[in-house]
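One protein chain is absent from this view; the other protein chains keep their places.
Let's turn to chain A:
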Amino acid sequence: MSENRIEMQQIVDQEEHDFADMKARHFKARAKMALENETLRASFRGASDFLMAKRKSVFPDDEELEALRDRGEAARQRSLQDLPELLEMLEANLTRNGVQVHWAETADDACKIIHGIMEAGNAKTLVKGKSMVSEEIELNHYLEKKGIECLESDMGEYLVQLGNEAPSHIVMPVIHKNKRQIARLMHTRATTPDGEPVPYSEDVDDLIGNARAILREKFRNADAGLSGVNMAIAETGTLLLVENEGNGRMSTTVPPIHIAVTGIEKVVRSLTDVPELLTLLPRSATGQLITTYVNMISGPRQPGELDGPQQVHLVLVDNGRSRMYNHPQLKPTLQCIRCGACMNHCPVYARVGGHAYGSTYPGPIGQVVTPQLGNAGGLAANGDMINACSLNGACGEACPVRIPLPDLIRELRAEAARPATATALGMPVPGTGSRRNLGESLIWTGWSTIYKVPFLYRTSTRLMGLGRSLMPGKLAPWTNTRSMPKPAARSLHQLARDAGVPSTAEEARYQNKQRQAEEK
């Protein structure tokens, strides 16, 4: 250990400051900051390589993988096809099991409902398992303003909370930090149950052991526990939750109140749908055959039982999902099972990391979901983010439920540039047409005008060839890092014409006749 605790504190404070600074900027500036941060670059490159290799190792057979993906896609599409019916069935069966079901149209509604449950139960502290929907609705922020203490109990989320940052990945929230950064964070910001600073250690077992000791007390004392849901099974009224740390089981069983929060798309009809998706979820996410814990929650403590929460609540969040459901092209957004494989395979995510996106959900699925959410600023606020994709298709290839992510990103770009005169099908995405600006539409109109008229196109390429020596030597941003491409003196159109290559089927026929005549 070369730094003392004071120096470490300064480093950790600086990291917090850098995060806040980055968060306050717009997408391109955030991306640039991330690209220039070598530590961050190394963390994400390492994570991407590791996770891609790990996933590959558990899907050794391509044909089997494709067959599993077909089944996963079918399972998700079946659920979405009957979504309204399944949600009603889920509510009825959960209610029968003693679970209280709440419907939240907006993020704000969801926060209010959760606060209401806490208030009614006189609950002042909330221990949280991992829940991305709780991040999406910005629950911690809301509850803290109401004087409720929220404590993240997933190791990654806990560290992110200690650092006063946000998750940079939906499955591995603290993947942007290396061991040393995490050791500093624990040493400077966490205290043991005895009130002492946690001793400095980069050893993973030490780090986890220290966090465990702190969290055990919190679980014991929390008034309520919150969790996400990976699947809600309609026929049986069961909430399924996968996790690796046991914190999910603790959050959902130790405190007297358990509040589960999830998006309305997570419902499936029957238990037979579970293996279809559970085969894919952990393999795609972390390269595990199965997670350490698979929790099936079917209701509160029954009379005569010794443990379990006295109340179980499910908050079903819409926040724009009904709109996705009604959009003919964007509906597959709801197929997502939140495994994170798309971000693990995305070459842009591997370069800029999760925080650059500035959204709860980063990476390809984040680019697709975020503009469609009810509380994330729509296309107007996320236009640059959806352009941060080379449409290379790696995400679509990795997605276990075959969401056509590149197609959806392109579709959102079209939504963003939709002319005001066009009537969008179904329910439009918030901010439809908001990114159509005069400059860019002029460029594409001009381009279209030339490229749709063959004569104009040929003339312009010819002129470009003639004027090649007059071409500028610099054209930012291309030439900032690349040499300027030089047009050829003569285009292929000219070369082919000169070589007598026929231009039409008729010309080809005529040439053939001539040749036959000559041969005679």
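To be clear about the criterion, contacts are C-beta pairs under 8 Å (C-beta built on N, C-alpha and C of every residue); 3 or more make two chains touch, one makes a residue touch a chain; residues count from 1.
Criterion: contacts and distances are computed from a predicted model.
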Report the protein name recorded by UniProt for the chain absent from the figure; options are "Molybdopterin-synthase adenylyltransferase", "(Fe-S)-binding protein", "3-isopropylmalate dehydratase" or "DNA polymerase IV". "(Fe-S)-binding protein"
Which listed residue, A:Arg5, A:Lys28 or A:Lys513, touches the chain dropped from view? A:Lys28
Interface residues of chain A toward the undisplayed chain are 28, 31-32, 35, 347-348, 351-352, 384, 387-394, 396-397, 410, 412-419, 435, 440-441, 444-445, 447-448, 451-454, 457-458, 461, 464-465, 476-488, 490-497, 499, 501-505, 507-508, 512
